[in-house]
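What follows is a set of notes on a single structure, which appears directly below.
Note that this complex is displayed minus one protein chain, with the remaining chains in position.
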Amino acid sequence: MLEHLPALQVVVPLIAAPLIVLVRNRRFAWLAATAASWACLAIAIGLALRVAEAGTVSYALGSWPPPWGIEYRVDALNAFVLVLVSLVAALVAPYAWTSVAAEVEPDRQYLLYAMYCLCLAGLLGIAITGDAFNIFVFLEISSLSMYVLIALGPQRKALVASYQYLLLGTVGATFYVIGVGLLYLKTGTLNLADMSERLRTVEELRPVLAALAFITVGIGLKLALFPLHQWLPNAYAYSPSMVTAFIAATATKVSVYVLLRFYFTVFDPAPIFERLPTREVFIALSVAAMVVTSLVALFERDVKRLFAYSSVAQIGYITLGIGVDNLASLTGSVVHLLNHGVTKGAIFLLLGGVALRSGAVSMSVGSLAGLGRRMPLTAFGLVIAGFSLIGIPGTAGFITKWYLILGAIDRGLWWLVAVIVATSLIAVAYVWRVVEAAYLRPADEAPAKRAEAPLTMLVPALAMTALCVYFGFETSFSVGGAREAAELLLRGVR
Amino acid sequence: MKDDIILRVIAKLTMPFMVLFAVYVQFHGDFGPGGGFQAGVIAAAAIVFYAIIFGLAAGQRLVPEWLVEKMLAAGVLLYAGVGVAGLLLGGNYLDYFVLAHDPVHGQHRGIFWVEAGVGLTVAGVMLKVFYMFAGRGRIDEEEGA
Partner (left out) sequence: MSQIAAHYSYWITIFLMVAGMYILIARGNLMKKLVGLATLQTSVYLLYIAPGKLIGGTAPIVAEGFATYSNPLPHVLILTAIVVGVATLALGLAIVVRIREAYGSIEEDEILALDRDAADPAD
């Protein structure tokens, strides 16, 4: 069974989903979803260990040898992403029982768990496959289930948010398919490794340039690159708490992985990057993302939207690392996939606990008043996760900023160092708004009963928060894995 | 529409042929245009046709809601099951070569069952979508919206 781990990584949640629909019982649905998530974590860790000792793992689906068949290919970069996605899933799934029971109607809950399993299967599939069209199929599986998950939110605005995301996300996927089509017409293959080999010897470069443009814009829509981020704040703010935590920590990160894979592995041999200002464009868009959305977060009233805009800014940090394009900054980018994943996951899980206890559908910053007294553990967790968001030393966020700044200095871009520090200061400002409301503002109602979130929700949320601190000190997996992945990417050959 | 005798008679005459055509398309996918998705849609279209002429309630008596949801899930599990069967018989996931005594027959068997799963799911999905949309309009009319 061990050599079939790559296939099982996707098959386990994929089988869980129709089983949940067949049995139609809420408790079974939650148990199946949790079991599938934990199994995925075990499989992802197994794969990461195998890649660490034996190098790239290749698995031919259907026993058709690549490049004719679809190949699942795990190397240092995707092993990292697989562990990230399954780690978040393993923590969110046990949290979901109480949270979903409070926010979604009882006869719809099993459908939410089925969609969650499909989304997990899709995200893991995107990360593990080595075939360009297979990426599109899994991209759409995860996206379609995400639209459903978002639409299950308690307010009617969730429907509009889901519709908006559907339109923009489908346009993104369609652009990606157009890019892959142009590449297929030029190279005759869909296997990523084979495509990169054939692009080495291609003469007419204009279709390849067009393909690069289409794929960049398409994936940019999926990862909420600066001007294409319009769907994100509404989608995060109005979906159920467990859904926000799950997609905030995973969906955009997997799309970043696709971008990295195409830029550094597929397009690398083709002589196009020297003629294009891609680095400058990425740096410009990233700086715009970091500055503009951090400023919007500063003035945003709704707490979940505030952190959603913060997510767009953090994605700006990741794409900044891609733009600066040296070992240190790429290490920073890849490690931020994990660090931001656990940070935002922790924040949204904790906010879900607050939403459960306060009973409100939407929370403004003001409604967090007195949180420090009402829910001390949750408030403390929010402070720690907020520190990680800012990049205080001792938290995961600091590790990322360290590597990004190192990378910028290596390239002599001192103004970029100033921008990174300045946006971290803006992050201090908006995290301070939350902390000030929680600890320094007196609550309106007189008796502030201490009512923490239930244990099934509190334990996963605090575990995720603990990971923010853990990855700030024990960086052998996070930075070690990221550095290996960055070296692999810069080397180019697979 | 169930009061119009011409429509009723024509519907009852053509429905069996539609279902037969769906079965034909399902099994001739490897020799001509066809396969699971197309067959599922045609089969669902036959039931939808019946429901349009004789009313949604009659359609739901023919193919009840719970059956449609089970069809949906069962088709996906059938497809995944073929993949797992390949795993258990010694090949990779979705390996058809090991499913029978020689590779060519294995491919035939694998594609047969996989397409059956696809047809089942697609028919289920199309019917479910129809029931959802048709059922909703009714509620709108009753409330006079």
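Which chain is which? They are A and B, in the order written, and residues in each are numbered from 1.
The criterion applied here is as follows: a contact is a pair of C-beta atoms (placed from the backbone, for glycine too) under 8 Å apart; a residue touches a chain by one contact, two chains touch by 3 or more.
Just so it is clear, the model here is predicted, and its values are computed rather than measured.
Shown chains touched by the undisplayed chain in the intact complex: A, B.
Within the whole complex, the absent chain has one touching residue among A:178, A:213, A:292 or A:392, and that is A:178. The chain omitted from view is touched by exactly one of A:147, A:231 or A:262, namely A:147. When the missing chain is restored to the complex, the residue among A:78, A:129, A:162 or A:329 that touches it is A:162.
Of the listed positions A:55, A:366 or A:393, the one in contact with the omitted chain in the full complex is A:366. Within chain A, the residues in touch with the undisplayed chain are 133, 136-137, 140, 144, 147-148, 151, 156-157, 159-160, 162-163, 166-167, 170-171, 173-174, 177-178, 181, 184-185, 301, 362, 364-367, 369. Listed here are the chain B residues that touch the chain not shown: 35, 37, 125, 129, 132-133, 136, 140.
Here is the rule we use: only the chains that are shown with their structure count from here on.
Here the spacing of chain A and chain B, counted between their Cα centres, is 36 Å. Of all residues in chain A, those touching chain B in their complex are 4, 7-8, 11, 14-15, 17-19, 21-22, 24, 59-63. Here chain B touches chain A in the complex through residues 69-70, 72-74, 76-77, 80, 83-84, 86-87, 91-98, going by the rule given at the top.
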